[in-house]
Structure formats: C-alpha cells, structure tokens
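Heads up, one of the protein chains got dropped from this complex, but the rest are sitting where they should.
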Amino acid sequence: MAESKNDVRIGVYVCHCGSNIAGTVDVDDLTSFAQQQGSVAVARNYKFMCSEPGQALIKKDIEELGLNRVVVASCSPRMHEPTFRRVCEDANLNPYQLDMCNIREQCSWVHKSGATGKAKALVSAAISRAYYLQPLERREVLVTPAVLVVGGGIAGIQAALKVAEAGHKVYLVEREPSIGGHMIQLDKTFPTLDCSACILTPKMAAVKAHPDIELMTYSEVVDVQGYVGNFRVTIRRKPRYVDESLCTGCGICQEKCPWKADSEFDCGLGQRKAIYTPFPQAVPNVPVIDPEHCVYIQKEGKCGACLKFCERGAIDFTQKEKMVDVEVGAIIVATGYDLMDPSAISRLGYKRFPNVITSMEFERLCNATGPTGGHITIDGKEPKSVAIIHCVGSRDEKYHTYCSRVCCMYALKFAHLIGEKIEGAQVYQFYIDMRCYGKGFEEFYQRASSEAVNFVRGRPAQVTDFAMTPEEKGKLVVVCENTLVGRPVRVPVDMVILCPAMEPRADAKEVARRFNLSQSADGFLLEKHAKLDPVATANDGVFIVGCVQGPKDIPDTVAQGLAGAAEALALIEKGRVELEAATAFVNEAACSGCKICVSLCPYSAITFSETEKLSHINEALCKGCGVCVAACPAGAIVGRHFTDQQILAEVAALLVDTRPATVAV
Amino acid sequence: MAVQALAPRSEPVRVMKDPLGNSFEYCYQCGLCTASCRTAFAMKFTPRQVMNLLQLGCEDEAAASGSGMLCTACYSCTFRCPRGVAVTDMMAAIQRLNIHRKHADRDIRRFYLSFMRTVERHGRFHEIEFMTRYFLPNPLLLRAELGVGFHLLTKGKISLNPAGVKNTKAMAAMFHKAEEIEGRL
Amino acid sequence: MSYVYYPGCSLTGTARECEESIQSVMRFLGVKWTELEDWNCCGAAVATGVSYLLSLALPARNLALSEKTEADLVTGCSRCYLNLIRAQHYIQHNANLKRDVNAVLAEAGIQYAGTARLRHLLDVIINDVGLDTVAEKVTQPLSGLQVAAYYGCCQGMWTYAQFDSTEDPTCFDRLLAALGAEVVYYPLKQACCGGTLSMSKRAVGAPLIGDLLLAAIAVEADCIVTACPLCTFNLNSFQNEAGRAKGTKFNMPVLFVTQLMGLAFGLPPKTLGLHRNVVPPDPVYRKIAAGAAASSAEAVASGTK
Partner (left out) sequence: MVVPSNNWEPTIVGFLCNWCAYQGADLAGTSRMTYAPNVRIVRVMCTGRIDPTFVLKAFQSGADGVIVAGCHPGDCHYSEGNYKTIRRVTLLRKLLSQMGIDPERFRLEWVSAGEGAKWAQIADEMSAAIKAKGPLAWWETLKEA
C-alpha cells in the first residue's frame, strides 16, 4: 500500500435511524468510542444518515476533511450500501473505500441488552477493515438485448407482451403444450365475474402473433449460465411428434385418434385423446402426442390413425428431444403455483367420495367448455345443497401456515354461480375469517351475502357419509362447530367443494437452484425486499413474478408481470451492466503453479499457462466468491475487497474487548 | 343484562404451558377442536370457547363450566389443531382446576380422587376398593351400574384381591413428592 | 427381538378376555416375553385430571423399569400406550419436566433415563411377526365374515403415528384381511368411544357408543373388532344403555383383535376368553362355520370339475 499510516483518514457515521437504532444503542457513546480509534479523523451521528442532509454531511466531510475511508454504521449493507457508495463517488472518493457496519438488523433490532457493547465491537471491526480498503475499478459490459420469460401463465404472458411491445426479443418457455396457465382453467373471475377465457385468450393470441416473441411450449429450462446482462440458457424441447410448421390445427387427428386418457386440463373429470390440444383455444393450436397413451409409440407402429388422416403430413414420430441455447440479458421467472392435493387431509373425504371436489374441479364443472358443458353435476346428478370449505391446508401449521389469499373471494363467486345455475340451491360457506381486502371485494361479499348463502364460521373437522338422522341418509355430512353460536353442527349436503392451499410448485427447489434463487420459509421463491424490491431477487438480472413468489389473485399477478417487464426493460435499455469489481487476481511472483485453484473455480475463470507455469484469472468471468483465495496454498491469490489482510484485521478488532489489555495479539 | 367486565389477565397456571405444543394463546378460534370432539355437544363451553376464556383470563369460569370433565383425552383436537395448540392438555388443566377448586359435581370429583387413591395405596387399580370408595357415599349411583356389575362378576372379570406393586410405601412417597413439587392448584 | 410385556390394570381385571387372548395368540405366534416386573398403573384417563406431574411420573416408572431389562416394552392397552408414549415424549422435550419426574421417581429409588423402547401390540404383530407369518398360520380363514375394524381414538392419533398414518391408518385393516376376513368400510373407525364417560357421565357416554354400533350395523358388519381393551369394555358392556339412548336394541358382537386372530388360528374359544364377552359371539362362530362349509363345498365342486 502506497499510503503511509498517517495518510489514512477515516470518517465514521453513526445513524440513529430514528429510534430504530438510537432506541437501543447509545449512539453518543458509540460515536465517541469511534472517535478514539486510530486513523479516525471524524466521527458523527445523525438522525437519518440516508436522508439528504445525512448524505450531505458525509460528502462535506470527505471534501473538507480529506477523508479517504468512510464507515457508515447503520442498517444492513443490503439496504443502503448503494446509497453511500454513490455519496462517496459524488465526493470523488472511490466507492469501494466505504465500509458499512450493520448495527440495525444484526444488532439494535435483535438485542434487548448488550446492543451498545456489540455495536462498539462491530464499529471497531469496520474501522479496522476500512483501514485496508483499496480503490477498485468498476467494469461494464454490454447487455444482451433479449429476455427469457419462464412460464406461460398470465404473469409470464403479461411480462412477455410488455417486453416485446418495447421492441425487444422475448423467449417465452412453457412446460405444458399450451400457454394459459391456471387462469385459462377458471370459469369466471372475481369480483367482476368476467369470463376468464374471454379476457385471457386475446392476450394468448397476441403472444402467438407477436414477431418478437419466440414461443417455446412443451419445453423446459434445464441450465442457466452467465450473469446479469449475459445469460446463456439451455432449453429442452420435448418431442411433440407434430411438426409445428406444418400443422394447421384442423383437429382431424384428435377426432380420429381412438385412444383416450384423463384430461389434465379438466382435472381428470373429462377425457382427451392420446393426441390432443389441452383445450380448444390452445396457443399454439398444435396438438401433442402423449407417448404414454399413444399405441403407435407404445406398440411400435400399431394404429397410426393420426398419420393416416393428417393431410399435411404434420405427424412426425421421428421427433427427438432437442436442446436449444439462447442468450438473454434478463430472466423473468413466472412458474406459478400448484394447488395442494387435499387427499392429504383424508378426513375431508377427497378421493373417497366422488362428490367432494376441489375448487379447480368446480371451475371446470362450471365452465361451458368443461366436461359437463357447464352443468354443475357429478355422475349426472345436480346438487341441491353445496358446502364450500375454506382454508383447506391454508392457515394450518400442519400444512401451510400462510393464507392463500384468493379462496374467500372465489368461494363467494362459487356461491353466486351455483345460485345462478341451480334453482333453489342451498350454499354453505365454512369459513374462519372472510378476507375481502381488494378493490371491489367487500362490495362483492355484500352482494353474495344477499344471495341466500349460509355463512357458518368454523373449520370443519370431517366430511362423512355416516348418517345420524334420516335427513342425513345418502348425503355428505360436514361436521363443524358453528363458532358464532358455540354449538357443534352437522350439515348434510349433496356436494362439497374444498378450497385447497396454493402451494409452491413441486419442483420449486430445483427451479430455485437452476436460477440461483432462494426460497422463503414457506417454499415460495424469495424476493429481494418484501416491500421495496418485490420482483427482484438476490441474483441480479433474474426477476420473479406472480405466484412463484407467493399466493396472489389475478390483478396482483398481472401487476407483477408488468413490474418484471419494467425491471428487465430497465436493464436492457441501459445497455450496459456493471460487473463485480471485487474479483480475484493471481500474484504471479508467489504462484507455485500447483493448479489447485484451476479445478476449484465454479466459473472456469482460472486457466493455467503451461509455458509460464502460472495460473491466470479471467476477471470477466470471476464472480468474487473467494474459493480459490482460501484454497491457494501459496497465498498467491488475492480476493479484492475481502483480502486476508482486511478480514484478519476485522476479526482482531471485532474481539478487541474480549482480552485483557496487556495481552498483545 | 349486565355487561360483565373481563377479569384482568392473570398468569396462567404453570401446567398449561405444555411442552408438546403451543399454549392457548395461539388459538385463533376456528373451532376445529370442537368439530373434532365427540362430547362437545354436551359441554357448556365448547373446547374452542374454553381456549377463548383462558385467553381472556377467565380460567375459573372455564373450569366451573365442567366442560373439562367431558374431555375423553382422545387427542383428536390436539393432533388436528392448525395452530399447534395442545388442546387436550389445556382441557386437562381445567379438569384439574375443576376438581381441586371443588367446582365439580361431588360424584365426579369422587370418581377421580377415589381412583387415584386406590392407585396411591396399591400402585395399581383395585376395582373393589375403588367401588367401595366411589359408590358408598352415594349408593344411588350403584343402581345404574347393576347391569354392568352383574356381568363383570359372573364373567369372572373382577378380582377380589388383585396384586399391587411390591413397595406400596414408595408409591405413596411418589404421590407425596409430586404434590410437594406441584402444590395443589 | 426381546420383549417385556406390560399388561396394565384393565387387562388383569375388567378386560381379562383381552389378556387371555393376547397371551394365547402371542404364544401361538411364537413370541416370547416376560411380564414387566413390579409394574404400576399408568394413571389411566384419570391422572391428568388430578396431577399433571403424576400423569407423567406414573407411566415413567414403568418406562424406567423396562430400561433395566433393555427389552422392548410392549403393551396391548391403548390407554396405557398413550400414557407411556406421552410421558416419554414430554419428558424428552422438556428438561424441567425430566428433573421433576425423576425427583418423584427417586422416592421409589429409580430414575428414567429416556432410553426405553415402547411398542404397541399391533406394531409387534404387524411389523415384527409380519402379516405374511400371520396369514400362514391361519387354519380357519374368516372368509365371508364382515368385520368393522375399529381403530379407536388415541389409537389413531398417537399409536398409529408411530408406524402408520395418523389420520387414516390402514394397518388394522391389513391385519384382519390377512386373516381372511372381509373388512368393511367403517366410517367411525377413529371416533372416540367416550372412554370413562360411559361410567362417569352415562348420558354423554351412551349415545357415543350407540353411534358406533349403529354405524357398524349400517355397513352390515357381523362384528366390531377393537384394538383397545377400554373400547372393548365400553362397546360390550353398555349396549343396553346405548340402545335406550338411540331408541333401539343392540346385539352386536364385539371382539378384541387377538380374539379374532385366535379364531382364525383355530384356537379354542375358551383360551381366547370368548366366554367372558358380554355380548355372546355366537353369530360370529356361525358365520365362520358357514364360510368354511361354503369354501369346502366350492373346493369339492372345483375338484369334481
């Protein structure tokens, strides 16, 4: 280091954060403690260091007192490191000469006593580290002007359309044969009761028609390499056995195919053929062949009805799985949710009694394109009384602690639809709390309340076919407490609709790993900040929108889709992205050529030169994890911004109060 | 009707803080416990209402209702509770309050205490001794049991002199120690 | 595998028929055990209502005694099992409780370490002996006999949690099917029988028993098979009272699980305590005999073909 000891001038800034820090930590004591530390030129405290006057304070000191290191003791660096780095830059100080000391999230907020003592140790550590901080150079690279959207539900559709509207290339990848997601399965949407398909299909068609959107259905992302601005994504395209470029969507193949299977789209309530489009408005309107049920595939060449009847010759049994690589600057993950299988709660009788169904099954029964043509019937019988059980698997620590947010509202919608379709039907809502928090929701609740719906406040324990009275014979009996009266009740009905929890996709963990994201405790993917950064993630350039982040209704999902598009567009429109400055480099004089580092690097950023017998680090590829730094037996690799010197000084100072004063370490 | 002021919340009895699950504070009044309970129909306050009374500090009112005495400890409520409340243990706690604070119907109270007394004396249940203790103060009770008693006797299912534990003194000492540690509620 | 057997108070008294059948059947299956030396009452359903500490210390004494033997502690009574496992569980999760319980046990000169291995009779039969072995030993298949498998309450909740599903256990069904019986769908298989309320609060207890019997009749069961001595006692002893509560008359045979197993193994009814059942199991005998006759007739018929 060129600076001599006297050249280092550190400014320490202790933030009160209102009473968030000052309420627990004695900020005056902390400031005078900081003032006494070596090389500290100035120590101050202020109500809100991140405010304009707070920032100005630091700027002024840098300029007037010639500070060349800044320590801000405030919130987590994850909150305001960018803010204070900018302050340094504005005052012509290299932003990497700043150290943040976390005395809020990891001190004042979590300790009732002993917070000031701990804060002193943390500040002393930060000062010691700051002493060794060095200016780093920020590098920029160009951003690939294309976006990958993963998941073709309403969130992904909305994001893809918006990015494409701005004139950028979008790759939209969907696992199923058609886009549309859960929303296309719904009948009506609350609280306005507009038809779900009617409002969604125009958007689906727009996706298909847009020249900048490359739609890849029946496909999955299998690998993601690279970093913000420059991702390289590998997509597996499963064989459809139908040539998309030749198929006209005439449907003759489906008509002629003799083999049937349960329709996934209709939740198994209806059937489809072995060659099928999941629903009439599918996008793309190109069928797929389900190899498990196709006799041509299973029995090597027997059948072939579709082959015979397709005039365009679009059927192609020679298709194989294909891997496609695309390059994008940003990724929007919109993989949605799964509906919980309520058979896990066996006492509610799902799968034991055919007339106990899930909410999604009811959506299909109610829908004019559904298996019953929109007639609410099971085995041809129309129910005269229906129980709707809320919170199945939600708000229950045995299953999911969270509230699924949409069930109260769609349960009200169901009651309305049943009332509309079945004359004189009795509907019972078994609820715990009615949560009607959105725009127009309470009004809808009011409307539904006037429509002869019976509200029973209580969580049912059981759906049974054991009749205790003649009225219960042949019925399903919902066993519950009417908690508002404080009396156990038995309600005999003809049909029970369960409102199962919206839960993380079964493969949420793999998705999180593939895109280098985290999951929150409930299993949904974790956003960067719950309030202020709701679609960004810890992995720069990857955004999460819709129910992959947590249960949401359609308006919220759409809003998030648009937010994800805005984030991706901001990145692409800027055209450049800053790379990690805290990379590693090899001190060639010390390198012994042992090659240990080469195999350790997860980014293959280290190469070994056989002629020089030295390792080299490609800093464009280095992410600064420091694995090689810790592993180098010669200590020849330096990890910028987290050097051995910096960390060891930090550790020693962190513990300065734990030893008797006489002990020199 | 007079509006009753709620009692200030007191420190709940120690044993309600159960190690297995959450205490009644966690209850959010969904009523799944009541719905799972086979005897709730006969209770003055359903299990859910008992949790609410405990939350509001009205444990005496909960105990006096006798609802706890109808709990069969089948554990359905505890196993199902979506908030992990150890409902069965809460019900047992008000059962104890009911018995020790003498809210209970004298016969039921005697049923519990006679049972425990025979166990204290012999280390095991002793039918004849229990029956003597239970029925003697109120022979009317016996009339209802004649049918069952007849069967039991004729089918050879009541032993007149069952075995007990070897060291009955040590058993009694255990009972005393428990009372010393716990105190009576 | 070595076992010590904890009979509990009911099995040595009011549920003597259960005990007799357990011993006969387990001997027949070749399971050897010794009785837990100097066992005491587990506190039944009563101790929790009198003393929290005793409700744990009483079963803990038995657990501590079994620890000395280093064998698996087996019990055939669901209430005993419940109390034992509850004590084990609570003490394991709370150091203060363990201290208090051991202070009580110290009065009897013993300590509970927490190493006891507790097993339910059904667990031993199904998982140690095995259903294949059980099926092999059947000499008198129960074909044609329609049985309602009544799991009982704490059975379903605590016991089955250890080796089967909590909410929807099936092991009992599988055991009875291995005997050749036809297990009918029994909607109240896990509904509580009312426990001691049959005695302490007859007006509440009797209708509960009535529902269990009505449900068995509704599904055309020839008998109810139980896995708990208290359920067996309640369902057998209070059919008159239950009948009055429900405005009907009941005569439903109720057999303890090992009683039915014994019949399928061809053991004499007397060794299974069947003569002590309050409701005589004669219809069950007749059904088994009819089933046997039918199947031998079938065998003859297929032989002549």
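Labels for the chains are A, B and C, by order of writing; each one numbers its residues from 1.
In this section, a residue touches a chain if its C-beta (ideal position, glycine included) is under 8 Å from a C-beta of that chain, and two chains touch if they have at least 3 such contacts.
Just so we're clear, the structure is a prediction, and the values are computed from it rather than from any experiment.
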| item | value |
| --- | --- |
| Displayed chains contacted by the hidden chain, counting the whole assembly | A |
| Given A:A73, A:L122 or A:V228, the one touching the chain that is not displayed | A:L122 |
| Absent-chain contact - pick from A:L600, A:L614 or A:A634 | A:L600 |
| Hidden partner interface residues of chain A, rising order | 76-78, 102, 104-107, 109-115, 117-118, 121-122, 125, 512-513, 516, 518-522, 526, 530, 538-539, 582, 600, 602-603, 623-627, 629-631, 639, 642, 644, 647-648, 650-652, 654-656, 658-659, 663, 665 |
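Following the convention adopted for this analysis, only the chains that are shown with their structure count from here on.
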| item | value |
| --- | --- |
| Mean-CA-position distance for chain C and chain A (Å) | 50 |
| Distance between chain centroids, defined by C-alpha means - chain B, chain C (Å) | 23 |
| Where chain B touches two or more other chains at once, by residue number | 76 |
| Contacts with two or more other chains, residues of chain C listed in rising order | 167 |
| Contact footprint of chain A on chain C as seen in their complex | 165, 167-168, 187-188, 211, 214-215, 218 |
| Complex interface listing, chain A residues touching chain B | 391, 395-398, 432, 457-462, 479-483, 486-488 |
| Touching residues (chain side chain A, partner chain C) in the complex | 345-347, 464-468 |
